[in-house]
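Here the complex is missing a single protein chain, while all its other protein chains stay put.
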Amino acid sequence: MPSSSPPPLSPPSRATVDDASLRAALDEPSRKPLSGRQKALGCLAAAVLLAYPFVFDGPFPQHVMIMIFLYALMAQSWNIMAGYCGQISLGHAVFFGIGAYSSGFLFATYHISPWLGMLVGIFLAMAMALVIGIPTFRLRGHYFAIATLVIGESVQIIFQRWEFVGAARGIWLPIVRENAWLNFQFNESKIPYYFIALGFLALATLAIWRLERSKAGYYFRAIREDPDAASSLGVNITLYKTVAFMMSAGFMAMAGTFFSQYILIVDPENVFALSLSILVLLMAVMGGVGTLLGPIIGAAVLVPLSEYTRIYLGGTGGAVDLIIYGALIMLICIYKPDGLIGIAKQWLGRRPPPEETAHGDA
Amino acid sequence: MAMLEVEGLTKAFGGVVANNDISFSVEEGEILGLIGPNGAGKSTVFELLTGFHSADAGRVRFQGRPILGLRPDQINRLGMGRTFQKLKPFQRMTVEENVMVGGLQHDADLGAAREQALTALYFVGLLDKRNADAGTLSTGQRKRLELARAMATGPKLLLLDEVTGGVDQRSIPALTELVGRLRSQGTTLIVIEHNMQVLMSLADRILALHLGRKIAVGTPREIQEDTLVIESYLGAAYA
Partner (left out) sequence: MTLEIIIQAIISGLLMGFVYALIAAGLSLIFGLMEIVNFAHGEFMMLGMYAAFWLWSLFGLDPLVSLPICAALLFCLGVATHYGIIRHILNASMLVQICATFGLAIFLRASAQFLWTPDFRTISHPIVEGRVEIMGIFIGLPQLVASLGCLLAFAGLYVFINRSDTGLALQATAQDREAASLMGIPTDRMYALGWGIGSACVGVAGGLLAMFYFIFPEVGFLFALLAYVAVAMGGFGSITGALFAGLLIGLMESLGGLLIDPSFKYVFIFAMYLVVVFFRPQGLFGRY
């Protein structure tokens, strides 16, 4: 295929199409710019998020938001792999746990700053993704999912028996009162945690935003839709799956470090649990998998649901939040498989008004 | 040196020998038609050439380079593209995004890739559908999308697998003409076709397969009159 100038011949059956239409198409921006309405909503959301911990300054409302940010971060990580690249992992907690244990262990044993520990955790998680990915990427669909499931379970069992990292008891991080920022530990107030979690989430979301507009993003989605066709178009499937997996693992490890510094206890039950892997998956799907904001919405709905039902229904009603969870997930899957983001988009008027449909769906 | 040289290509699936010692060559700038009744092994040849299956035996040289054993994406980067008989659009991506995937192989820069993509869409006549989801296209449109996508990778040799299959009669001349224009752009083509009229007007030479073996090769006129070919399609009574 020679240069990008249009071909010389124009067949009679397409007399109405000509060079001008090609030029017009080329001049069009490749993405619709954000509407004024969207920008306004974005600014409003940012303002609310920034002001929130000062307005609601009790520890519980702040805790709920922190949990939302944390789970949203995890759901976003999973989203990169499954939503954009189409590889469904049921053992993603592995990377979360590696992050938590890395920074937690280094801090508890050698008093190394958790920020450094986090980098170690991210590196180890990415290395693990590489090691897991190479043999398992040849597996398709459900076989791959089950493989990730059993790897996740195996790692949990191994850590439960591994004395070096505390076995079932885990690692209990020491409480330190000085150098709060260096030691990533804030004992007086949750507000720093709030903003760090928000920052991490923003970072992950930004990464996905950039991804959508990059070659890797197109390749990920091609792999998701049809790996054979993608391969025939020059996409190195294994390479890109690995990149997606490693990116995803890195962000999960970040979340793990945050968790360990927030809760100050790292044990296999907490950080490697299958229920964590599943929750993350469900949040992403409920919100809208493969979209930028879907996982955030999913977390924003499910986390408060679980936190507040626990408060109001207490002990024996502790299962009620899960009953509602389960029912909600089934309903979404049946009636709105694109996730809540589809509903949200309608509300926020992202559907273009009639006069703009020339650019919209043909 | 021919653009593509195939020697002794052999592949068996279990007990079925899909390709049996097939040899042929393709010259630069020509259109080679590939015909044969169902089960003759035509698609298998494509699968082997593009790296989707490994050959049991044989040698293939593309522009002098041996390519058997390479992955499909590596082969595409060397300049060989293909379409699939069973269409494989990226359903949840738009038409433009579909072709972008091809364009990005040619140009890592998004802007240049987009130009490549839109030009390919213009060439096949799908420019006005560029923002539609690929899943909403008709069969004829999907065929053209598949073609545009493969074209966008900038191949020197393009393998088209039954490009008129399943397309209504009225649309066939336009598709045929499209393929002809591809050749005039300088792309070499191997075309699997069942529709003899299409091949008569397009192909410079035709290769006929039967039960995995090459039974004839020649100009369209020669092939039309070849007894073995007639026998393979219609039976000995007509030969």
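In order of appearance the chains are A and B, and numbering begins at 1 in each one.
Just so it is clear, a contact is a pair of C-beta atoms (placed from the backbone, for glycine too) under 8 Å apart; a residue touches a chain by one contact, two chains touch by 3 or more.
The model shown is predicted, which means the values in this text are computed figures rather than measured ones.
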item	value
Contacts of the hidden chain among displayed chains	A
Residue of A:R23, A:K39, A:R140 or A:R169 touching the missing chain in the full complex	A:R140
Options A:V64, A:I88, A:L116 or A:I343, residue touching the unrepresented chain	A:I88
Contact partner of the left-out chain, one of A:M67, A:A108 or A:V285	A:V285
Which of A:I151, A:V266 or A:V303 contacts the chain that the document leaves out	A:I151
Touching residues (missing chain, whole complex) on subunit A	82, 88, 135-136, 138-143, 145-147, 149-151, 153-154, 157-158, 160-161, 278, 281-282, 285-286, 289, 316-323, 325-330, 332-335, 337
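Basically, only the chains that are shown with their structure count from here on.
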item	value
Separation of subunit A from subunit B, taking each centre as the mean of its C-alpha atoms, in whole Å	40
Subunit B - residues contacting subunit A, complex	50, 52, 71-74, 76-77, 81-82, 84, 88-93, 96-97, 100-102, 104-106, 108, 110, 112-116, 118-123, 125, 127-133, 136, 149-155, 174, 177, 181, 184-187
Subunit B-facing residues of subunit A, complex	1-2, 4, 6-7, 9, 11, 13-14, 17, 21-22, 25-26, 30, 213-215, 218-219, 221-222, 225-226, 228-237, 290, 359-362
